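Heads up, the thing below is written out as structure tokens.
Of the protein chains in this complex, one is absent; all others appear in place.
Should a chain be cited, it is by its letter among A and B, assigned in written order, with residues numbered from 1 in that chain.
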Amino acid sequence: MLDLRLYMLQRITALIMAPLTLGHIAVMIYAVQGGLTAAEILGRTQGSAFWFLFYGSFVLAVSVHAAIGLRVILHEMAGLKGRSLSVVSWGIAAVLLAMGTQALVAVTWPGGAS
Amino acid sequence: MEPVTSQESALDGQGGTLEVSVWRGTSQGGGYQRFEVPALENQTILDVVSWIQQYVDATLTYRFACRVGMCGSCAMMVNGQPRWTCRTHVKKVLKAGKVQIGPLRNLPVIKDLAADMDPFFDKWVAAGGAHAPSATRDDPIPPVDPEDAIRVEASAGIECINCSICYAACDTVAGNPDYLGPAALQRAWTLLNDAKHDARDQILDAVSGAGGCHNCHSMGSCTTFCPNDLDPMSAIAGLKRETTRAFFRKGRR
Partner (left out) sequence: MSYARAHPLWLAFVLHRVSGLALALFLPLHFWVLSLALTRPERLDQFLGFTEQPVVKLAEFGLIFLLAVHMFGGLRLMAMEWLPWSAPQKTLAAGAVGVAVLISGTFFLQVV
């Protein structure tokens, strides 16, 4: 159910996300000091090419990674297999990617919200 | 003369008794049946099963051969854990005078305690486990240095007795019936490192498919339960390493 190709995809997205996750946690620790407001978050991220690339690659990697992980769980614990397993797991990847892209645009696109 | 402490005296009710539940039935259905078995100072789980078969119910089906931990045919589930029953002392596993004995997990049951080993051995072959010699009998015998790093990897797995305890212990096998399992993959790793084996690429292909080594979650139950202290988990990690290497080599080509 996990062949070499999916395994490599899972490991490569994991390696991409390891530094991104550390960065994300660091940003969170810094950002939550003194409370969160939308203006504060967006003022930092909107129109920034760096944060667009940072969270853009994060969204792409996590959509693939989470879909493959859920594929394994759906097979081992829910008995899904064959074509339906593939359709569901790539469907999950597509939904996550769509939602993630929307969030990415909202947070980093120049003048997105204000 | 020494006092008699054999089975006969225990039969007379001199010693205590064990409360043993034994699985009766097949994959289609069945249940645990309770037996009272005389407790002896020294006895193995296999002794207990044999006693039931010889003195209480001759129809009890189980499998054994060597009784000394070499043939790998007597493995069963003992109190929910896979064990070689001929080398498992009752005293070690007894819980409040009780013990539960069942057929090996993750395999079909032929009858009672005899599991159908066909899927286990089919996967052994499917993982590339049949030896393909790299030379004929007319060629000179290539020297093998036992200290060689690659040979050390191969030697680490050759004491496998095909008992299927690792296969029964593995939760990945339980959830994913196509998964080749620890024993077959360790065999593949052994052959991959064997200088006298000729089918390296076939092995890498065989362990890279849908049921291959990449399904392993490294939970390590195989290594924890192996009665011969082998380490299939690390062998499977070796296969992941080599297939990854091959993946990047192919990518460059």
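Here is the rule we go by: a contact is a pair of C-beta atoms (placed from the backbone, for glycine too) under 8 Å apart; a residue touches a chain by one contact, two chains touch by 3 or more.
Quick caveat: nothing in here was measured; it's all calculated off a predicted structure.
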### Which of B:63, B:123 or B:240 contacts the chain that the document leaves out
B:240
### Query
At which residues does subunit A meet the chain that is not included here?
11, 14-15, 17-18, 21-22, 24-25, 28-29, 32-33, 35-39, 41-42, 62, 66, 69-70, 73, 95-96, 99-100, 102-103, 105-107, 109, 112-114
### Residues in subunit B touching the chain absent from view
79-81, 169, 171, 174, 217-221, 224-225, 231, 233-234, 237, 240-241, 244
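The criterion applied here is as follows: only the chains that are shown with their structure count from here on.
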### Message
Measuring centre to centre with CA averages, how many angstrom lie between subunit A and subunit B?
### Response
41
### Query
Where on subunit B does subunit A make contact in their complex?
172, 175-176, 178-179, 208-212, 214-215, 240, 243-244, 247
#### Entry: subunit A - residues contacting subunit B, complex
1-4, 6-8, 11, 72, 75-77
